[in-house]
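Sharing a structure below in structure tokens format, with a few things to ask.
What follows is part of the complex, with its chains left where they were.
Chain naming follows the written order as A and B, and within any one chain the residues start at number 1.
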């Protein structure tokens, strides 16, 4: 199994609901350094998993939808906790939609799976992994 | 599959038995930067894998049992090589005991697995991975 990973980041404000979150129930923020991993059983005819330039572009486009925003005001997240792990899934699912729409190129439809990791600090990160 | 990882560290002395270890047969030491990853198929009702604050606390407590010690004098390790990979298992198993005892909260009993990685330097690390 092969994989290729590209890294980018976003900076958002949000708050979390539930006693378990303690002071993170207040409006605060985070830089998420985001790693998107694309997996594939065999390389395509160019000898790659995915066009790394396009992968970086599409990850950047997905993050741009969230970047520099207060997620508490985004209707998509109404009633949902935007925990690091939940956001990892949002980014992964949006990348999958773009793969299926052909935005990463025709060959990218041969991808086997995707993993998205959001680093919220130097001591904590979360991932979501799914097949395609 | 979702995961959450928290990072902490411990500083220990030890020696290793067996010709394969060369100069590491002498009493020396290591800083282990420790990553504990908690895995779960679906998020709980708070939208998380595990309470990250409690996860960090419990990892810290497990490492405190070993931190600032000479492992050669710990009766638990009598006759056992405290290699990086063996210590990764010790940390993982102790975290699992705490999960089973409810120390990470009732929801943590829904965890699917755990991975513990010990970084012994910038050029070497070891992991142990198990299901729950």
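Throughout what follows, contacts are C-beta pairs under 8 Å (C-beta built on N, C-alpha and C of every residue); 3 or more make two chains touch, one makes a residue touch a chain.
Treat the numbers as computed from the prediction; the structure is a model and nothing was measured.
Participant: Shown here are 2 copies; how many are in the complete complex?
Facilitator: Per the structure file, the complete homomer consists of 6 copies.
Here is the rule we go by: only the chains that are shown with their structure count from here on.
Participant: Report the inter-centroid distance (CA atoms only) between chain A and chain B in whole Å.
Facilitator: About 27 Å separates the centre of chain A from that of chain B.
Participant: Tell me, which parts of chain A touch chain B in their complex?
Facilitator: 18, 20-22, 80-81, 83-86, 88-89, 122-130
Participant: Please give the residue numbers of chain B that touch chain A in the complex, ascending.
Facilitator: 1-8, 43, 46-49, 51-53, 56, 105
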